[in-house]
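For this view, one protein chain was removed and the others were kept in their places.
Now for subunit A:
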Amino acid sequence: MSEAHWRPSADRSTLQARAQLLAELRAFFAERGVLEVETPILCAAANPDPAVEPLHLDADLTGTGTRRWYLQTSPEFAMKRLLAAGSGPIYQVCKVLRADERGRRHHPEFTMLEWYRPGFSLEDLMDEVAALMRRLVHRPELPMERLRYRELFVQRLGVDPWTATVVELQALAHARGIADARRLDLDTDGWLDLLMSHILESDLGRDGLTFVYDYPASQAALAQVLPGPPSVARRFELYWQGMELANGFDELLDAPEQRRRFADDDAERAAGKQPPLPTDEHLLAALDSGLPACAGVALGLDRLLMCALDAEHIDAVLAFPAQRA
């Protein structure tokens, strides 16, 4: 280990920018009457989404014996329980952790801003995200555009994500020069993810904030699905300067549907030989009792800082990345 590893990897002006960002977002939400909350980092259950792997530890936190605790990959489930209990609009700034995510734009432990707005439509929430972004980066005129997922693929790649076959998407990936696309074994969503992250993403948000929205129903995660046809998942992703910054949802309210999606995720985890995770029965009970109609969004503050400060690597905006922790 290098001698200099006791030192932070972010410089002092970056630490100041981070502190100012936190102060300004708290002011923003205070003005709008959104309540700041805190929920546990260590959770008895975990989100079974196969694309996200939680870290865990074994400890006796309740005096009833050692058991497994999962470090939150997002505060979503606990915040939805608060909403179901009548909290009204809430936000949280917290550390979330995801195993195996490390790269220029990924660090296993990162800072998330997540908020929920009862009574907001997905469009209302996109507007609020844009207002917050303009405030945080001090650019009141920063333009925003909305682009349907389908339009994005049709306009830029000439393919309809709702009808394209695996064979067509693979041929497209190959034609677009994605290295060894012929060897990869992916399902439709996997190919769409590949095209999104390798071809489309770098052009999104070049001239301002780009909200991509209305995703294929198979990529719904925890969003409401409109039956269509074609059916669409009511969610959005915010891109700025070619970087994905936020994920927003018209939140799923239907407890039986939530149970089905958990079961689907569990089955996919099992098929992929990923470890099984305990289901969050508290969340399901909260949905059973009634979650108010709401829209919610999670925004990565480290990446926002990267954009605002023109940082090439996430380590430049962290005091101590894992290698120095």
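The definition used in the following text is that a residue touches a chain if its C-beta (ideal position, glycine included) is under 8 Å from a C-beta of that chain, and two chains touch if they have at least 3 such contacts; residues count from 1.
FYI, contacts and distances are computed from a predicted model.
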Task: Options "Elongation factor P", "Extracellular solute-binding protein", "ABC transporter permease subunit" or "Succinate dehydrogenase / fumarate reductase iron-sulfur subunit": UniProt name of the undisplayed chain - done: "Elongation factor P"
Open item on the list: So one chain is hidden, and I want to know which residue out of A:Arg7, A:Arg68 or A:Arg104 touches that hidden chain in the complete assembly.
Closed with: A:Arg104
Task: Contact partner of the left-out chain, one of A:Val37, A:Leu71, A:Val129 or A:Ala181 - done: A:Ala181
- [ ] Can you work out which residue in A:Asp127, A:Glu201 or A:Asp288 touches the chain that's missing from view?
- [x] A:Glu201
Open item on the list: So one chain is hidden, and I want to know which residue out of A:Asp127, A:Glu145, A:Asp189 or A:Glu257 touches that hidden chain in the complete assembly.
Closed with: A:Asp189
TODO: Touching the hidden chain in the full complex, which residues of subunit A are there? Just list them.
DONE: 49, 51, 100-106, 178-181, 184-186, 189-190, 192-194, 196-198, 201, 219, 221, 237, 244, 247, 272
